[in-house]
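Pasting in a structure now, in structure tokens, and then I'll have a few things to ask.
A single protein chain has been omitted from the complex, and every remaining protein chain is retained in its original position.
Lettered A and B in written order, each chain numbered from 1.
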Amino acid sequence: MDLTLLWTIQLAPLAVFALIFILPKNARGIAPLLGLTGSAAAAVSALCFLLAHAGKAGQPALHYSVDWLTIDLPAAWPLGKAVSGTLKAGFLLDPLNLLMITLVTVISFFVQLFSFYYMREDESRPRYFAYLSFFSFAMTGLVLASNLLQTFMFWELVGLASYLLIGFWYTKPSAAQAARKAFVLNRLGDLGFYLGIVILFVGLGTLDFTGLGKDAVLSALGPTLAMAAGLLVLTGVMGKSAQFPLHIWLPDAMEGPTPVSALIHSATMVAAGVFLLVRAYGVFSASEVTLEVILLLGCVTGLIGALLATRQRDIKKILAYSTVSQLGLMAAGVGAHAPQAAMFHLTTHAFFKSCLFLTSGAFIHRFHSNDIWTIARGGGRKDLVPMLTLTVGLLSLCGLPPLSGFFSKDLILEAAKHHGLAAFAACVAVSVLTAYYSFRLLFIVLFARPTAGHGHGHHAHGHDAGGHHEDLLGGLSRALPLLLLAALSIYAGFLGSPMTHSPILVWLGGHEAHFDPAMAVKTLVIIAVGCAIAFALHRDPDASEKKLESSKGPWAMLVDRRFFIDDAFVWVTKQVGLRIASFFDLMDRWLVNGVLVNGTSYRIADLGRLAVRLQSGSLQGYLACGLAVLAVTLLWLTGGSSR
Amino acid sequence: MSATLQPYLLISTLLLCLGLYGVLTRRNLIAVLISLELILNSASLNFVAFGRFHMADPSAGQVFAIFIIALAAAEVCVALSLILLLFRQRRSVDPASMDQLKG
Partner (left out) sequence: MNLADSVFIGLAVVTVLGALGAVAFRALFYNALSLVLCLFGVAGLFIYLHAEFLAVMEVIIYIGAISVAIIFAIMLSRPMDKSDEPRSPSASLRGAVCAALVFAGLWRLLSGARWAQGSGQLPDMRDIGKALLTTDVLPFEAVSLVLLVAIIGALVLSSPRERS
């Protein structure tokens, strides 16, 4: 039964993906329905699973696997030691990925539902739903994988799906470029990931997560190699989870359709890195240095993301940078020895951030603009359902009790506080900034006066398209996911709250959270400070817009140029990458093509020219050759016999 | 001296090599034919000499030599008529000019 459910979760999206591509042209219209069915099947299976197994802490993990490759290498260069081990393929199901798989399939279902509304005018809808299903397949594969290599393979497929969906509107140059950027940066990280896998396999002879405990890694690799392996795998995480300095692809990835941003670039795929951090926690915790690096990266990423989010006009960019900073917080949680807290924050973040993204999608679809001032003046606050979910999502993001963000972020803050002052300070700063940009967004949308021209134009447009858009099905598929996700983002917090004895943390193997009044007060103060600053600056959205446009100080420039990180990448590529490339270009032209390929052909042509001189057509020449050969052979043979 | 094989072998080998030199270098087919006669003679000299000194059947060497002489006569007969034909057609009997078959 369990296995059947697992296969359903794994293969239903793949089947949908394949099915959509073989659909006849005139039946392409049912592609959204197919996508919905597939994701619903996966979500229901995952929920069945969750209900059957949830809450039973201490239960042994379900492990189905078959041997795939047995590797038995003799000791040889460059390893110097014999390598033997078995690569397996299979499912490993423990509380950690049971939680994750539920998250992935449920949010995937909601996003497919919302896409039904969001993409209804798009010509290439079937392709969209096919890609989305393909992503679901890859993501479930990643989550269910029983070993690191299998994870890596699905990790790459997820990257492919992300690439395809970011560049979904591939005729738009910016989208194509963003897709390439994401792909290249992810490959950069995955190179390290792969090397880490190789080191682990050579050292341990297994890649099963069950065999990758802290002690096993330490005893097999020794402290230095364990650190190297951990850091290498970490580069993969940095690519996928947009950690500094590889985070720069994530904001650009917002070129994709908004539901894609909700599913892939906020809730699930980018969280896969954090998931891996928790999943292979043994590898990272084998070395204290690795954990410190993770903590440092997390704090830096969190700060950079939050700072950049404060000066964006584009609602999706705000949310994207917010995602970057929240991912930084999660990584910091792992680095501060609190993987359960990070996982809990991942869960709550997935719900409220996908809710926020879908909300932004609802706004964008209605007001045909990503700009928050345009949305606000167009009458965004009158759009009740999105306004409600926006408020809930943003407050949850700030961590206002009793919304879910409060409980999960609190746990991370607490872990950071236990770890050290610097980390705590960074996390607090991130939280203040988060509160600031959340309330900034909220205030601008709330307080903006609808301008006559704008309001009228959009109103008319709304009416015009209204009959077309807002039929029952469209309205339902617009509102339902938003409201359900908002509800979930309220509810999810209680899974980890002290009042309910934090079942999720216990289940994941952590200990129960304790209510700390001081901490709660601190959180409230943080939110109040952020809110106050936001209120002071953005009470009047028109003025704040003018101020944003006119500010030209060094700080504004620094933020607008994204701290020059993109420029640094370009510089490094030009200075180092191009040099290396031109070296190889020269090698290729001169050595490979010139000497080896052409050289061989020229020498053979020379031989041919020599042979041509033999073929003179002159009988006497031929005879002379034959005789010379005969004589030399004779001399050679008699020389041999006389010895 | 004339009762051992060695001097005959030396003479016949010299004849052979002179004949080969002629075949390889002469620019007239008749001269080539003359050189060929030298080669044939070296062969028949060898046969007779071996028959004289180192063969169980004393007449075998001479019989072979007779065959060689007969075949040489036939060869010269055909070769000369071919050469004359060539000369009538092309006004040249230089073997170096006979390279029509060259690709």
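Structural remarks
Operating definition for what follows: a residue touches a chain if its C-beta (ideal position, glycine included) is under 8 Å from a C-beta of that chain, and two chains touch if they have at least 3 such contacts.
Keep in mind the model is a prediction, meaning the values are calculated, not measured.
Touch with the hidden chain on the side of chain B covers residues 1-2, 5, 7-11, 13-22, 24-28, 30-31, 33-35, 37-38, 41, 44-45, 48-63, 65-67, 69-78, 80-85, 87-88, 93-94.
Where chain A meets the omitted chain, the residues involved are 620-621, 624, 627-628, 630-635, 638-639, 641-642.
Basically, only the chains that are shown with their structure count from here on.
One simple way to say how far apart two chains are is to compare their mean CA positions; for chain A and chain B this gives 92 Å. Chain contact summary for the complex, chain A toward chain B: residues 615-620, 623-624, 627. Put simply, chain B touches chain A in their complex at residues 20, 23-25, 95-96, 98-103.
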